[in-house]
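Omission of a single protein chain aside, the complex is shown with its protein chains in their original locations.
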Amino acid sequence: MSMRLVLRGREPRWLAPVLVLVAVVIVYLLTAGPIRGAGANPQAAYQRYIVTPLTQTTSLTEVVLAAIPILFTGLAVAVAFRSGYWNIGAEGQFLAGAIGATAPGLYLPNLPGPLAIPLALVAGALAGVLWSLVPALLRTRYRIDEVVTTLLLNPVALLLVQGLLNGPWRNSTSGFPVSNNLGAGYRMPLAIPGSRVHLGVVIAAVLAIAIWLVMSRTATGLRARAVGLSPDAARFSGISVRKTLLRSALISGAIAGLGGADQVLGVGHKLSQEVSSSYGYTGIVVATLGALTAGGVVLVALLLGDITVGAQNASLVLQLPPQMGEIVSSLLMLAVISMLVLRRYKVSWRRDRSGALAAADAPGGGGAAGPPGPPGSVSAAQSHDPASALPSMTASTAAPDSVSRAVSPPASAADIASPGAPSSSKTPLEQQLSTPDATVGTPGEEETV
Amino acid sequence: MTIAYLALLTAMLTTATPLVLAALGEVITERAGILNLGIEGTMYVGAFTGFLGAELFGSAWWGLLIAIVAGVLAGLLMAVLTVTLGVNQHVAGIGTTLLLIAACDFTSRLKYGGGTLPQIPKFGQLFADVPVASQFLLTYVTFLVIVPAAWYALRATGMGLKLGAVGENPEAADAAGISVARVRYAALAIGGALMAMGGAFLSLAMLGSFTLNITNGRGWVAIALVIFARWRVWPAVAGGLLFAAVDALQLQLVVTPEFAAVPREVMIALPYLVVIIALAVSGRNLRYPGAYLQPYRRT
Partner (left out) sequence: MNQSQSDRPGRGDMPAPGGLPPASSVGSAGFPGSLIGYDAARASGAGRSGSPEARAVPLVQLRGIRKSFGDLLVNDGVDLTLLPGEVHALLGENGAGKTTLMRILYGLTRPDGGVIEIAGAARTIASPGDAIGAGIGMVTQHFSLVGRMTVTDNLLLSRAGAGRLDRRAGRRMVAAAAERIGVHVDPDAVVEKLSVGEQQRVEILKALSRDCRVLILDEPTAVLVPQDVAALFASIRLLTAQGIGVLFISHKLGEVSEISDRVSVLRRGRIIDTVPTAGATPARLAEMMVGRPTVGVRRDDRDAAGGTELADAAPPSAPPKDVLSVRGLRLAGRGKEALAGVTLSVAPGEIVGVAGVSGNGQTELVQVLCGLAKPTAGTVTVNGIDVTGADPEKVIAAGLGRITEDRHACVVGKLTVAQNLVMEDLPRFRRGPFLDRTAIRAHAERLIEEFSIKAKPDDPISTLSGGNMQKVLLARTLARDPVALVVSQPTRGLDIGATEFVHRQLLARRAAGAAVLLVSEDLEELLALADRIVVIYEGALVGELPAAGADIERLGLMMAGQSAQSGAAA
């Protein structure tokens, strides 16, 4: 038996939700062991993670509170990723935003709320822009990989926070590395009275709606999406790829910075080293799981907020270390994206009656898809394997998105077999049937999953 | 103001060791066309499992061995995601890092509660009384064995040739009968082992224990070094030494009266900034490996 991945033409609608469910099951199975190892019942633990926080008003508001920062960073990452800018620096931009909001709160402590809050938020957003400016310029001017530069600025931002807290912003009464409390005007009003949920949730919600509107309803959004999906086609249509990337990078930084500012104003009321607990990185999980859409980000942020609160609960009640929440969320992301990759393929299991060889390693086979197989030096015996997949790939005729290739004259027949654009809607079995008798050996048995 | 040059040199070599190991690992995976952003998590796993192994078996060597095994497994996880499935490498890498760090912290919390972690048998320094030469055995091994071996393997062996071909032009490599998937799996496994060794050096040699956030972004620095070095071994070593030198320098400057006013954190941030500046100066319009970030499937 060997596994290989065969491209499918058009995916059925039910497939994606089913695969996400499969991913959830995989996450459950993978975490059940460690949870049991920690002395808890996995089912009870998941009950705590997902359900318990939703059953009480207090914990429900805590879920919302926990969702706010990752809502900001998730939106920030989604905006950048959408246009193909790999901003991995939301963490640093978030911290920069926290610094930016703290500055006026310390130096202009007496401003009244209606002035103070907007000022601090703008300062935070600007700080986020500033923190994302250097990588963005390096990328769009000199094509220096933004992944590395945005990443490297994350520890630098944390050091900057620590430096300020150990230096000029050290608490004047306790001497601890925590800033003084900000002026009273800098306290973000509560959104839900009696809870800790502050107005940041409204800001985040407005932001999410705004991003959704811009992305789906405006020319700017359409251009950004085009650049992210296909820079070449965007350029052909007269869209400036460079400007679009720069704009997205800076907006992304602004949103992350706003998140940091909001966290300071709404939760801590002072700057501390722990102002971000990896919110920037979690933002990547949120954005990815949310399929880079504003609505998806909101849902996933709430889900992860749920799990975070649940994990704290479980750590108290079940003595299950709260890091299990992070394990679940990162594992969920990896499982979901892995499953969704499979969406474009059919997995076909093959058993050769002749007991011959795995198709996956014949040149042209889906070899790279499977676990590493023997090197591609192919013996004569292997060549008789009917499923050596290149020919079957070239037989892709009925796939809707490959018709143009398939019916083009042979000059472009090379396209069909050239890497990067294969597509096939035929099942492997059909493909076998379409190969000529002269060259077909014993057909293998196939089950298509 | 006086700078203790010998002490500087000594500290530089020690600090550079984990960076050089991790950067070498990343050179190998990126030469095969895979950006392994799981590097930070892999180093973390190396540090933690090394610590765990040393504690369980009472020997730093056992710790190192277990760290290497863990590193290979971390590399294979990346391989399944990026080679077999062809998941986006940025997302897979960040996800792997988050997962591995969370898993280590979970285990650490489970086993040791919230308190401080025990001291473990750590590596001793050779030539303890001789300046500069007083280093950990692993530092010697790194600079005198692993680095030259990696350089040689990449330059003069069939393995190195295949690695480069797979990262540069997988179609051509495939046409030459090389299994692209197999080479990339191997590269990620070996790279993971080296990264984990770098992490283990932190816990087993430098610290003798484990703390949260022990790697502190060193993986990201290693990634920057690789690009700075344009995927070559010796420049990566030089970059690691440069970072370590700035790091060692700031440690001295902090205690120098002239620099007393400068916040310590600015000093700590210095090497990061130096790397970014080096990247900005040297990294313009770089040519990445031809198949960088590209999953390969035969068609």
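Each chain carries a letter (A and B) given by its place in the written order, and its residues are counted from 1.
Methods note: a contact is a pair of C-beta atoms (placed from the backbone, for glycine too) under 8 Å apart; a residue touches a chain by one contact, two chains touch by 3 or more.
Not measured: the values here are computed from a predicted model.
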Q: Could you tell which one of A:60, A:222, A:267 or A:291 touches the chain left off the display?
A: A:222
Q) Taking the entire complex into account, which one of B:4, B:175 or B:277 touches the absent chain? A) B:175
Q. Which of A:54, A:115 or A:233 touches the chain that is not shown?
A. A:233
(Q) Applying the definition given at the start, please give the residues of subunit B touching the unseen chain. (A) 156-159, 161-162, 164-165, 168-169, 171-173, 175-178, 290
Q. On subunit A, what residues meet the omitted chain?
A. 10, 213, 217-219, 222-223, 225-226, 229-230, 232-240, 362-364, 376-380, 382-385, 388, 390-392, 394-395, 397, 400-401, 403-414, 416-417, 421, 434-436, 438-439
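Here is the rule we go by: only the chains that are shown with their structure count from here on.
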Q. Contact residues on subunit A for subunit B in the complex?
A. 5, 34, 37-38, 86, 88, 134, 138, 142-145, 147-149, 151-156, 159-160, 162-164, 166-167, 278, 281-282, 284-285, 288, 321-324, 326-327, 329-331, 333-334, 337-338, 341-342, 361, 363-378, 389-390, 393, 416-422
Q) Where on subunit B does subunit A make contact in their complex? A) 35, 37, 81, 83-88, 90-92, 94-99, 101-103, 105-106, 109-110, 170-171, 174-175, 177-182, 185-186, 216-217, 220-221, 223-224, 227, 263-266, 268-269, 272-273, 275-276, 279-280, 283-286, 288, 295-299
